[in-house]
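Here it is, the structure in full.
Left out: one protein chain. Kept in place: all the others.
Chains here go by letter, A and B, matching the order in which they are written, and residues are numbered from 1 within each.
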Amino acid sequence: MMTFIRPRLRKPLLGGIAFLGIAAAWAIGSPAWGLAIVIAVVAVGQTVAWYTWAGADTDESALLASRADERQKQVGLRARALAGTVALAAAYTGLVITLAVKMADAWPFAALLAVAGFAYLLGLSSYGSGEPGPEGEVTAGHQTRSPASS
Amino acid sequence: MSQAELAAALGVSRQTIISIENGRYLPSLPLAFVIARFFDLTVDKMFDPDEEEAGT
Partner (left out) sequence: MVVLDEGRGGLRTSDADREQAIDVLKAAFVRDRLARAEFEARVGQALASRTYAELAAATDGIPGRLTADQPPGMPARVRKQRTQREMSQGELAQALGVSRQTVISIESGRYLPSLPLAFAIARFFGLTVDNMFDPDEEKAGAR
């Protein structure tokens, strides 16, 4: 599906759809559904803005425009790793605070922590060397694709 | 040859050429071979870590 959309439009479009999802959820769940229209307008604006930004000659724009070369993909990968670490830390902090203060539900933070933590373990096993196996065993050789996709 | 022209020839971004020239990025093995071949050098000559003047 994605291959039919031009690379520069992919991520901006995904962002726009994400915003529309928020708008739809808001319209369904909230009595003040007028705000959903505002969010929908933001979605369109965001798509246009990101698409424009994707034309610049920088690392960030290359990643946004899905035209990153090997080094830029590495930059994106490290940024995403940082985001993952921070998200885990934030989820943990939220969990601890809400449990202690009882000011809000703690379960969303617990769920985030569990899902993110599980994803990390999944990543380790997927991208690692796998079963070492006995000495000299010829394991099926294929170049593992880097997770650093643009 | 400008950095932009070299980048286009090698199929990488201009920033990556700059990063390689500044020693801030070490290209992958396949890219190293392409770069070396492009300048009619061996990878050994071009990227030797022991030589101070290694690289472009």
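The definition used in the following text is that a residue touches a chain if its C-beta (ideal position, glycine included) is under 8 Å from a C-beta of that chain, and two chains touch if they have at least 3 such contacts.
As the structure is a prediction and not an experimental result, all values here were calculated from the model.
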Touch residues of subunit B, complete complex, unshown partner: 8-11, 26-30, 32-34, 36-38, 42-44, 47-49
In subunit A, positions touching the absent partner: 2-4, 6-7, 66-67, 128-130, 132-133, 135-136, 138-144, 150
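In this section, only the chains that are shown with their structure count from here on.
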Where the centres are mean C-alpha positions, what is the separation of subunit A from subunit B, in Å? 31
Which residues of subunit A touch subunit B in the complex? 57-59, 62, 68-72
List of subunit B residues in touch with subunit A within their complex: 11-16, 19, 25, 27-28, 31
